[in-house]
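Removed: one protein chain of the complex. Kept in place: all other protein chains.
Then we have chain A:
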Amino acid sequence: MNYNNNNHPFHLVDYSPWPLTGAIGVMTLVTGMIKWFHEFNLNLLMLGYLIVILTMYQWWRDICRESTFQGKHTIKVSKGLRWGMILFIMSEVFFFLSFFWAFFHSSLSPNIEIGMMWPPMSIITFNPFQIPLLNTIILISSGVTVTWTHHSLMENNFSQAIQSLFITITLGIYFSIIQSYEYFEASFTIADCIYGSTFFMATGFHGLHVIIGTIFLFICFIRLLNYHFSNIHHFGFEAAAWYWHFVDVVWLFLYIFVYWWGK
């Protein structure tokens, strides 16, 4: 029964407060960041985090309700979401491109102040064939397991979908733990000349994206356990898998150019 007075496949969303609370939340977040910097007070920042996290939870919960429970995601809607996710990942590609540009700007033509060499004088870099190689293997394997999850979903194999997605998430967490250990063990800091800046900005934002991707996959895991996905319609999972492959590819570029070529 059509209660909407329309006859088209598009989803005109109901009124929602989350865009407004999201805007208020991010404004509170950045203002709180300034207050933290200047007055060493975290309260406003914490409030900003809270509002943003509540907004994200409720907004995406509403999307799950509209799609899985209300059936409003027709093929056209799904296609629109696909394009949206692709465009978002493209924007993230350009975000990382800027950090790689900074890295190559400084490493291809090293300044006299750092000794006209790369890595700069006195910087002890990580051995690319130790922990970073392990991290590479972890992420590539997680790319394999997430593809396993997708095929299990498409073949209606529930138990294997759960197992492979669980392994994917575990590998993601494993990467994050090992990388944070590497950060503690590093012989240089972000303040250590341009090498430290480019290294930690690039790998730091990458690590943040790994954590975001892991959370996205974990949400998919919860939804999978609650039977939100069918063998044909599971775009939420596909979006998470695309994002995860993107994170993996960024790491491969980091590993090859920052860790290996840059050693």
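Assume a residue touches a chain if its C-beta (ideal position, glycine included) is under 8 Å from a C-beta of that chain, and two chains touch if they have at least 3 such contacts; residues count from 1.
As a working rule, contacts and distances are computed from a predicted model.
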| item | value |
| --- | --- |
| Omitted chain, identified by the protein name its UniProt record gives, among "tRNA-guanosine(34) queuine transglycosylase", "LSM10 protein", "1-aminocyclopropane-1-carboxylate synthase" or "Cytochrome c oxidase subunit 5B, mitochondrial" | "Cytochrome c oxidase subunit 5B, mitochondrial" |
| Listed residues A:104, A:158, A:174 or A:205, member touching the removed chain | A:158 |
| Contact with the hidden chain (one of A:75, A:112 or A:222) | A:75 |
| Where the missing chain touches chain A, by residue | 2, 5-9, 69-75, 153, 156-158, 161, 227, 229-233 |
